[in-house]
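After this line comes chain A, so read on.
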Amino acid sequence: MEFGIKQILYLLLTLFIVLNYGLILQGIMPKIAARVGRRYGIRWYQPYLDLIKNHAKRSKITHGVMYYLGPVFRLTGGIGLLLFLPVIYGSPVFGNLSFAGDLTLVLFFQFFGVLGMALGAGESGHPHSAIGVSRGLSQVTALELPLTLGVISIAMQYHTLNISDIVAAQQGGVMNWTIVTNPFAGAALMLTFLGSMGRAPFDVVMAPQEIPIGPPTEYHSGFLGVLQLNRAIFPVAKLILFMNLLYGGATSWPELFIKTFFIYLWSVFVGVAFPRFRVDQSVRWFLGVPLLFGIIAILLI
Partner candidate 1 sequence: MAQYLTLEFIAMLTGFILIIIGLWGMITQKNLIKLVIGFSLFDTGLNIVIVSMAYVKNSTAPIIDKAVDVSQAASKIADPVPQALVLTSIVIGLGVTALMLAYVLRMYREKKSLDINSYTDLRW
Partner candidate 2 sequence: MVNPIHIVSIALGVAFALGFLGKREKLALGIVYTALAVMLAISASWLSHFWGNVTEPIQIFTGGFKPPFAINLQMGLAESVFTLLINTAGLLGAIYLANELLKAGKNMMIVFLVLVLGLNVMVMTRDLFNLFVFMEIQSIAIAGLVILNPDRKSIPAGFKYVIATGLISSLLLLGTVFIYYFGGTLNIDFISQESLLYVKGGSVAIFLVLLSIVLELKPFPANGWALDVYEGAHPGIGALISAASATAGVFVLDKLMVFGNFTFFNAISIIGAITFLGSNLLGIKQDNTRRLLGYSSVGQIGLIMTIIGLKPYLGENTKFIALAILLSHYLAKAGLFWLAGMVNADKLKDWGAIRGHRIYLFLMGTFIFTLVGFPPFPSFFGKWQLVMQLANNHHFWLLAIILIGSFFEGVYLFRWLGYAIKWDEVEQNYPKIKLNQFIPTVIFAVLAYALGFYFGELSGYKSTFIYMAAAFIAFLYIFDFLPVFVKNTLAIGAMALYYFANQDTFHGLTSIFFIIFVIGGIITLLAGYTFKGKRTGFYPLVMMMFAGLIGLLEAKTTLEFFFAWELMTAGSYFLIIRGKKSMEHALSYILFSVGGAYLILSGFGIAQIGHTGMGLDVLKDVHYYAPIAFTLMAIGFMTKLASIGLHIWLPGAHAEAEADVSPMVSAILLKAGILGLVMLFLSMGPQKLFGIDVLYVLSWVGVLTALMGNMMAAFQEDAKRLLAYSSIGVLGYALFGLTMMSHLGWLASLSIVVTHFMFKSLLFLAIGGVVMRTKTKYMYQMGGLIKQMPFSFVSVLIGIIVIAGLPPLTGFGGKWLMFNAIMENGWYFQAGIAFFAGVISFLYCFRLIHTIFLGQPKDELRNVKEAPFWMLVPQYIIITILLVLSALPNSMLKPIGQILLNYFPDGALVWHGQLAIGPYGYWNGKLILAIVTIIFLAVFAWLYIINRKAQKVKQFNIVYAAERPFRPETTHFAYNFYAPYQKALGFLVAPGITNFWDAVSDGAHAIADKIRSIYNGNGQTYLAHILGFTVIVYILMNGGF
């Protein structure tokens, strides 16, 4: 495949679109959640303001090299994940860098940023960061088992690990979507999706409502800004992955926006309806019903 300046521009365009979309989602979703709780909520453009504010802060401190690099790892992970995905099906330019690796790469590359970030947070020396990492990693590992089973089920269904091919196989209407043709794998994936989005009932990692806890505890100013960029991009990348695996992908940007919006809404929906799990509870939960779905999905291949 030819790779020139044009492709790089398209990459940047993808990034730009996804960034803005992510920021807007970041504004809208809390608002929806707030409205469910009969509160007014933030303005939809609040994330933009936060981003600007964080980048403009003048007091900046660093705890060391790894601390400095933590956000870099994190954002690299987010951007990389996005770029390794075919974003728009059938579009040679928005296939981005998906020719470098397949579904396996995407699944494992997710953790690149997570681990790097955790290291950066670790160097800050704040116990809450470490606690957050411990909880986050615990949860992530637990959801991996149903996730893997679901992914294997889907990959076997289509006999490929190539995401573009998986999307291609789902074209031609809703009835061809994996969520319909392989409902158990879909269910397993959608349940693990909840865990990876970090909303209730799986939000004890960040505990956003209370005192600051979680990996970003010590991050501020530009560091937090970079993390925020990632917080916009990374979820969208994941949404695109799930959309590609389960909901037939997207042939255009509007289709992508609509599909990913509803996938995201699913986690918000669950989040407002259920209270929070402790980590040990969520670990056990993932190895319960979602795992069962995963096993059924494998058995039914």
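How these were chosen: all candidates are chains of the complex that A comes from, given by their letters.
Just so we're on the same page, a residue touches a chain if its C-beta (ideal position, glycine included) is under 8 Å from a C-beta of that chain, and two chains touch if they have at least 3 such contacts; residues count from 1.
Being a predicted model, the structure only gives us computed values, none of them experimental.
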| item | value |
| --- | --- |
| Identity of the candidate that touches chain A (this complex; choices 1 or 2) | 2 |
| Candidate 2-facing residues of chain A, complex | 55, 60-66, 68-69, 71-73, 75-76, 79-80, 83-84, 97, 99-105, 108-109, 111-112, 115, 118-119, 122-127, 130-131, 133-135, 137-138, 140-142, 144-145, 148-149, 152-153, 155-156, 159-162, 211-212, 217-218, 221-223, 225-226, 278-281, 283-284, 287, 294-295, 298, 301 |
